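To start, I am sharing the structure in question, which I have written as structure tokens.
All protein chains but one are shown at their positions in the complex.
Up next, subunit A:
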Amino acid sequence: MKQLTMTAMGDSALLIQFGESIGEEVNAEVQAAASHLERHPFPGFLECIPSFTTLTLYYDLLMLERPKGIETVFEYVCSIVEELLRDAPNRPSPKRRVALIPVCYGGLHGPDLAYVAEVNGRSEEDVVRIHTGQDFLVYALGFAPGFPYLGGVPESIAAPRKSTPRLSIPAGSVGIAGTQTGIYPLQTPGGWQIIGRTPLALFLPDQDPPVLLESGQLIRFKAISAAEYNRIAGERE
């Protein structure tokens, strides 16, 4: 296990850094550490939140009795985490299957598909072919409940954010921002270029886990027709 950098984030949280830049290897270490800590919670452990290159750990300092000779609870938690992660696998447990996400591209569901095609000098069909042609890693969930940060969009279909964010983007909308792509789980304002929409629900508050996708997972988009979109959306009703 390599030397980890841990930084205090106030008196009740700390941040563990696994690498300097975004990459699948580093993210795999973050995810592995997150599940290891969850499986071995220490007294006072509240939760941990994985992101691209870091894991943030939240704890209740009043629950932690630091031994004599250790100055702060932060140092004590660092020593506990180091100890725990020493035995942690540096890869996540067996990858779940690649989740297939049906998307109806263009038209009303993807008003910015034409723009994304145009800025890249390609046809709309090309953009869809490239977007559906590879797996994407869910680096983290955040921004909104169940929102997957998916990196690794090829430069050939990358597109800048809208200069003025839309006030309302429907739930299920699939967007591109730079070389990131993502799916809006809830109707929210947003500045990403919207190229399509999935009929699947990403945030499922009544289920456990309450999300369709989890961080560390691979997904692949699949193009569907408007009729197919309506059929799947209809089944959800």
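By definition in this document, contacts are C-beta pairs under 8 Å (C-beta built on N, C-alpha and C of every residue); 3 or more make two chains touch, one makes a residue touch a chain; residues count from 1.
We adopt the following convention: contacts and distances are computed from a predicted model.
Hidden from the displayed complex is a chain whose UniProt protein name, among "Carbon monoxide dehydrogenase", "Phospholipid/cholesterol/gamma-HCH transport system permease protein", "Biotin-dependent carboxyltransferase family protein" or "Dipeptide/oligopeptide/nickel ABC transporter ATP-binding protein", is "Biotin-dependent carboxyltransferase family protein".
Interface note for the absent chain: among A:Leu4, A:Ile22, A:Ile130 or A:Ala223, the touching residue is A:Ile22.
For the options A:Leu61, A:Leu84 or A:Ala201, the residue in contact with the chain missing from this view is A:Leu61.
Within the full complex, the residue among A:Ile49, A:Leu84 or A:Ile130 touching the omitted chain is A:Ile49. Remark: the residues of subunit A touching the chain excluded from display are 7-13, 15, 21-22, 34, 46-56, 58, 61-62, 71-74, 140-147, 149, 185-186, 188, 203, 205, 209-211, 214-215.
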